[in-house]
Each structure stands twice: as structure tokens, then as C-alpha cells.
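A single protein chain has been omitted from the complex, and every remaining protein chain is retained in its original position.
Now for subunit A:
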């Protein structure tokens, strides 16, 4: 009898333990009627100024809205998608989620994010241009298109240049109105290559997004959709930028080979030492140059090179709401406040990125010549939705096919024809998996 009772108690305890972690989807605590609504906000801000701006805005919100209290949760770009996969599956995802548009596509089609199309306040909707909304409009998994996040920060590619080496080369200095063509860029890099100094460095540890975004300057999209089926294409438009970078590395020898396997910020110490003159990078890298460059080091921000057009693929940072959030309306109110024009200007300055808000972009601090803000902000007009954002299975194509193939090509281990064949054939096999 005693054994039976003990077993029953153990079973109850086991069940209680098993049930304890479940429920309460959305990660926010369900609140008693007289208690404030509690929301969790997962932020991926990492630069010091940006974290401070995020926390300050949350604090302002909490003071002004005692009935909707937001808890700031610090996340990291390094592992956010692993964290979210686990949290979504366990029903413990935060209510408000900071991420970027390439990641949203998968989570939206998997049904984890709330479609905001019908809920967005007009003021917020109208303050952000349609091109930016396009970066967060995806298939929600049932064939319908929805808006799965609010885009608020975007990145464009610029060239950060060592001013002394640039002046010494006596080349035309490109401006936002008259940027370098790719030919001029290559010529300039060649002129700057002398006495152990290279003209340019291409850090290509993660080459895919950079190549795909820059390829738009020649109309290279890498994907085509016909009859509802998406396939990879690598034609002359897609080869152009790839070939030009390869030429800088192995034909002109104007690109520093040591930088090739590095992450975007890794070549900065060599840049300060004058080992190379030009560093094509996202606009955010200016922040690290400002903070780390040795005293007396002079640098300028130049617009990215143009081909048949100046277009670049846009990827947005976003705020989304978990489908399982218990307080989606309150979460959206918080997002609308968090991303109003004034706050977006603060966030953009903190992250050294471009705000999507028209009000924020008009802020004088966004157009000053100091630290290249004028060039960076001007480049925003050339941003168009990156075609790969809409491709289901892009992530796997990127990791398994595109990254290895592009790295091998840029390391001069395969020809451009071999690269193209593998990108298409292996790539289509990957995409097939997502189109069943």
C-alpha cells in the first residue's frame, strides 16, 4: 500500500514537473486583471551607444506606460536564431523580437511570427517607405503574403578609405552624386598598390550577402522564379562582380590576399597600419573606425562602386511579434513607440546604420559630413529589396553551397565556370527540398 502511494506521489510530481515548463506562450507573463501587462523584448543591440539607446527608450516607455511594462532582454546576433528556434518550439519566445529580414522569412513561413499587415498604425506605416516594407513581406506558410516585422535599420555598402593614401594616389575622389564605376574603382586600387601597400582588402569570411548585394549593381539576382518554382541562375550579370573582385586579387594583384578569409572588422588593424587603402564594408563599420583608429589616422567614407546601376540589396533589422504572444496589441503599441522618428534617429546613430523612417532620415545628424553620415545616408536611396530575401531555402543554399563555392572561387581554387555550375546545380538540389 505504502509503495503504491509512493508511486502515485512520484507520478504526480513527475507530471507536475513536466507540466511546469509548458504553457504561457510568448514568454511574457500572463497578468492578473489589476496587474500591468508584462512584455519581454529581445534586443540584439551590441554597440555601446546602441545598447544605451535601446535601454533608454525602454525606460521612457515604462515610465509613460505603467500598465504595459517591458523587460529588456539582451540577445546576441551570434546565436539568436538557435535561441529562437528553441524558444518558439518550447512556447517561451519573447513577445517582441529584434532580428533581421533574412531570418524573418524562415520564421514567418514556419508560422512563428504574427502577421502585422492589418494591425500597423498608419503613422508608423506611412513613415517607412514601401521598399523597406518589401524586405519584411513574406509568405506566411499558407500561401498568403504578410508583413512579419517592422523594418527600422538598414545597411548599405560603402568604401572606407585611408585619406592619406587616397590623396597620394591622385585619383578622382568619388562623391554620393558621382560615385566610382567598378572600372574606376579597379584603376584606383591599382594606383594605390605600391611599396607593399595594397589598394583594397576584401574580407570574405562570409562572402554571400556581400557578393549578392553588390551584384545588383550589374542586375545580378542569382535567383529566378517561373511557374511558382524558384531556381538559381548564374549568368553574365551574376558573374560580373565576382570576376572583378577575383581580378583584383589575382590579375591586378591590387587586393590584399591576407584579408580574404577574415571577417569584416578583422582587417581594421592592418588598415590603420596602412597595409591597404580601401576597405569595402557596411556603413556600420565606421563606428569601429571612429572608436579604434589611432590618433592622427585620417579616413573618409566613399560611396560603393556602381555598375549598370547604383542599386544595392537591402537587408533590414526588424522588430517582430511572436505568434504565441499573449499581448500582441500591447506589443505593437510598444514597437510603434520604439520606432517613432525620433527614436529611430537615436537607434541609427547608436548602430551607425541607416534609419528606414523618413522623419529620422531628415534628422540633421543623419546628413552631416562628420564621419561620413552624408555619404551613408545618401546611399539609402539605392537600396532595393535583396531578391534572395524571398527565397525559401536561401539559408541552406547560402551555408552549404554558396559560401563554400564563393570562398573556393575567391581563393582561386576553382574557375568561375565551375563556381557557376556548382552554384546552380547543387543550389537547385537544395531549393528542391523546400518546394515539395
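In the analysis below, a contact is a pair of C-beta atoms (placed from the backbone, for glycine too) under 8 Å apart; a residue touches a chain by one contact, two chains touch by 3 or more; residues count from 1.
FYI, contacts and distances are computed from a predicted model.
**Student:** Missing chain, UniProt name, options "TIGR00659 family protein", "Multiple sugar transport system permease protein", "Carbon-monoxide dehydrogenase medium subunit" or "Inner-membrane translocator": which is it?
**Tutor:** The correct option from "TIGR00659 family protein", "Multiple sugar transport system permease protein", "Carbon-monoxide dehydrogenase medium subunit" or "Inner-membrane translocator" is "Multiple sugar transport system permease protein", the UniProt name of the unshown chain.
**Student:** Which candidate, A:136, A:189, A:255 or A:403, sits in contact with the chain we can't see?
**Tutor:** Spelled out, the listed residue whose C-beta touches the missing chain is A:403.
**Student:** Using the document's definition of touch, tell me which of A:260, A:302 or A:380 contacts the absent chain.
**Tutor:** Touching the chain that is not displayed is residue A:260.
**Student:** If I consider the whole complex, including the chain that's not displayed, which of A:89, A:290 or A:362 touches that chain?
**Tutor:** Spelled out, the listed residue whose C-beta touches the missing chain is A:89.
**Student:** For the chain that got dropped from the picture, name the residues of subunit A it touches.
**Tutor:** On the subunit A side, contact with the omitted chain comes from 3, 6, 10, 14, 17-18, 81-82, 85-86, 88-89, 106, 109-112, 141-142, 205, 258, 260-262, 266-267, 269-270, 323, 393, 395-396, 399-400, 403-405, 407-408, 411, 413.
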